[in-house]
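Every protein chain except one is present and positioned as in the full complex.
And then subunit A:
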Amino acid sequence: MSDLTPAATTLAAAATGHGFLSPTGVEIAFLLVGLATLGAAVVTVTTKQLVHAALWLVVALGGIAVEYLLLTAEFIAWVQVLIYLGSVVVLLLFGLMLTKAPIGRSPDADSNNRWVALGVALVAAASLVWVVVDAFRTTWIDLDGPAQGSTKVSGEILFQHWVLPFEALSVLLLAALIGAIVLSRRDAVAGPEDHPKGQQR
């Protein structure tokens, strides 16, 4: 099965009796975790308490990590847990604390155009879901066989085929680090002029 093209795999899968109304165990698990993820995401964008929004974001991002595991992308799931849950959410919480965000309910968390935003989001969701369901109605993912996102596979492809973008990414991270330091210095204006003198001293 694995040496066929995806289209042939799809046709074979459609012929062997997959269906909307006979979900497999993986699909049921994906659906349940997806509902939890979506609910946490909706609470994240609608809650009035700013710190609770960050904590619900943890639930949503963790749900997405579980979805990666169900799609057999193990390495990306753990990278998601480490980077998003470990550092990005902590950074966001630091940002909330440093901007003196109110701890309790803040009634002005949403701006006045939230109904326009709701309309735009609903229209976008309806059109996207319609297009996606219509396009991939008879498409199945073949999850059998060895895991396609294990650490061994990811390391091999990353350091054989993608090593140059990987190095460019490290330069980008360095630039972002320097940029964040320059932005958050208090005496950013007087910095470049004093620098040669500082070296002479």
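Heads up, the rule we're going with is that a residue touches a chain if its C-beta (ideal position, glycine included) is under 8 Å from a C-beta of that chain, and two chains touch if they have at least 3 such contacts; residues count from 1.
Just so we're on the same page, contacts and distances are computed from a predicted model.
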Per UniProt, the name of the complex member that is left out, chosen from "Mov34/MPN/PAD-1 family protein", "NADH-quinone oxidoreductase subunit K", "Xanthine dehydrogenase molybdopterin binding subunit" or "Methoxymalonyl-ACP biosynthesis protein FkbH": "NADH-quinone oxidoreductase subunit K"
Interface residues of subunit A (partner: the chain not displayed): 2, 6, 18, 20, 23-24, 26-27, 30-31, 34, 37-38, 41-42, 44-45, 50, 53-54, 57, 60-61, 64, 67-68, 70-73, 75-76, 79-80, 83-84, 87-88, 91-92, 94-96, 98-99, 101, 108-114, 116-118, 120-122, 124-125, 128-129, 132-133, 136-137, 139-143, 148-149, 153-154, 157-158, 161-162, 165, 169, 172-173, 175-177, 179-180, 183-184
